[in-house]
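Missing here is one protein chain; the remaining ones are kept as they sit in the complex.
Going by the order they are written in, the chains are A and B; count residues from 1 in each one.
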Amino acid sequence: MTKLIATFYAAALYGFIFLPVAVLVLFSFQGSLFPIPPFNGPSLRWYGAVLGDQRLTTGLLNSILVAVVTSAIATLLGFLSAWGFARFHLPASAVLRGLITLPLTVSYLIIGMGLLIFFNWIGLPKSLVAAGIGHVVINLPLCFAIVYSQMGEHQANIERAARDLGAAEWQVLTLITAPMLWPALFASFFLSMTFSWDEFVISFLLTRFDTTLPVEIWNMLRAGLNPKTNAVGALVFGVSIVLAIVFELGMFRKRAA
Amino acid sequence: MSALVSIENITHSFGATRVLSDVSLAIAPASYTVLLGPSGSGKTTLLSILGGFLQPGQGRVLIKGEDCTAMAPAKRPTATVFQDYALFPHMSIGSNVGFGLRMKGVAKAERDSKARAMLDLVGLAQSFDKKPHQLSGGQRQRVALARALVVEPAVLLLDEPLGALDLKLRRQMQDELKAIQKRVGTAFVHVTHDQEEAMALADHVVVMNHGRIEDEGSPERVYGRPATRFTATFMGESTIIAGVSANGMIGTAVGDFAAPQVTTHVAIRPEHVSIGHDIAARAVDVVYQGSFKRVTAVLQSAPDITLLARLPADATTKPGDDLRLTIDAAHVIALKD
Partner (left out) sequence: MSVSANTRIGWASVTPALLWTLVFFAVPFAAMAVASLYPKGGDGFSFANYTQFFTNPSYWRALTNSLEVTLIVTFLSVLLAYPFAWILAFVVPGRWQRLALMVAVLPFWTSYVVRSYSWLLVLAEKGVVNATLMNMGLLSEPIQLANTRAATVIGFVHFFVMLLTLTIYANLKQLSPNYRKAAMDLGASPLQTFIHVILPLTLPGIMVGAFLTFVLAIGDYITPQILGGNNELLMPQLIMMQIGRRGDFASASALSIILMAVVTVAYLACARWLKIERA
């Protein structure tokens, strides 16, 4: 009896979770002009339209560029600061660590607003660079927190052993600490990538003509329901899932090794 | 023989807690020194100061006559084997062992051959290409040893190196450690709280308590003639009985014994108590230990005084039995406190 209720409940939840995605993907293959029932397809005409749309392909490349570059910066800064705070007795360490993690508790909208006004004042024009700076702000605390949590006493001992055997500080960092924390660094980089890839409001506020894919998709929504939006949404979904699987396999292999 | 390492008047505190008080110690070349003590006795702190991971509040560390007190771990002629081994998890065993040579700029071919030779010495020649997680605890321990030895330190520091191993493996590794030490001829300084381990390994035992050296010397001397009450109870079991001393003797409830100076207690090892005729006692507890029976007895004249005896394994003594015991007076230890 309990098992039956559980099965029914789980099925209902899976249904709820998958309903919109199923509808999205199904009607991306719609043959006619509107992504609403009845379904006449399958057709690939809207996928062709997406791939032929230069704004969308540019947006896609911009998104990838911003995601990779900002994640690399966030991971590097997060790693260095986590190492510094974990290994050296710095004054006011708790307060400074709090400052670094503070952006985690603030809405993207507010971070974007602040940067918009600040960049306005200092005269930095709206651009991918401006949005990228914002993406580092939101991802840096995350990278810091992930790496910092992995810096235990055992890791400190391993670094001590390297120093004892003659390694200089930069050698400890590059030959021991970074490779040893590779899973945490990989996770930081990857999570930053997904957050940056999906981020809308900061990019929306801080870019103008050359912008990221979520903003381009947003612009398409003004035209109402359109199978082309379905097609680009389904493509983004596909890419994200491939990345997620790569991440799973990567982490799994690391754990097994 | 001049000392390889001289520790001079070291005092160190963590905040308000004093962990080492005016500790001085000399370590001879090619010797195996064991720092023995309960947790909190300061033995690990002393080892950290020797290794250069900690700067002492006061005092000096001289190695080969050179003042190393403020020298970085890498610069001083010591190498440390860490309690958790601290092997580099992302490197092969060969790269782990060769790391110290790599830091000195030794070419790959040479450091590989030296690493192989050292792995051979610890019996792990075939594990050169493996990763640390593929080895057992005992094997990792040997890799950590090889990694520290390959840089040819003047002094090798071992921080509870056998602490993570199970009992059987620990006894086996003890023998290997001693054999390796004799083979390479490096001075080893080894920290442990296990007195059996200390006796099995040490040429020179240093018993520590509350940040001070209680006693030091050969294991035979420290066990047989402990200088303090703490040493008598920490190095093996003893019965401590109070007494009054006069005219070179100390009088106690179990008899009078020779006491060269003014003393207040005697310590009696259980193996020096046997069935005899002198002391009337009653057995209150008998524990069979395989090779002997450990008997706890109280004196019939003074039931508040307990005496431990080690009787033959085939003794028929049961709890409640009346016994007559004899103490081997030649081995009774008179203690100042």
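Keep this in mind: contacts are C-beta pairs under 8 Å (C-beta built on N, C-alpha and C of every residue); 3 or more make two chains touch, one makes a residue touch a chain.
Bear in mind that the values here come from a model prediction, so they are computed numbers and not experimental data.
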Touching the absent chain when the full complex is considered, from A:L128, A:L142, A:L175 or A:V201: A:V201
Residue in contact with the excluded chain [from A:L33, A:L61 or A:L109]: A:L109
Those residues of chain A which, in the complete complex, touch the missing chain: 3, 6, 9-10, 13-14, 16-21, 23-24, 27, 34-38, 77-78, 80-81, 83-85, 87-90, 96, 99-100, 102-103, 105-111, 113-118, 120-121, 133-134, 136-137, 140-141, 144, 169, 194, 197-198, 200-201, 205, 213-214, 217-218, 221, 225, 229-230, 232-233, 236-237, 240-241, 243-244, 248
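Keep in mind that, in the parts below, only the chains that are shown with their structure count from here on.
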Where chain A and chain B are represented by their mean Cα positions, the distance between them in whole Å: 54
Chain A - residues contacting chain B, complex: 154, 157-158, 160-168, 171, 176, 179-180, 182, 257
Contacting residues of chain B [partner chain A, same complex]: 51-53, 72-74, 78-80, 82-84, 86-91, 99-100, 103-104, 131, 133, 147-148, 151
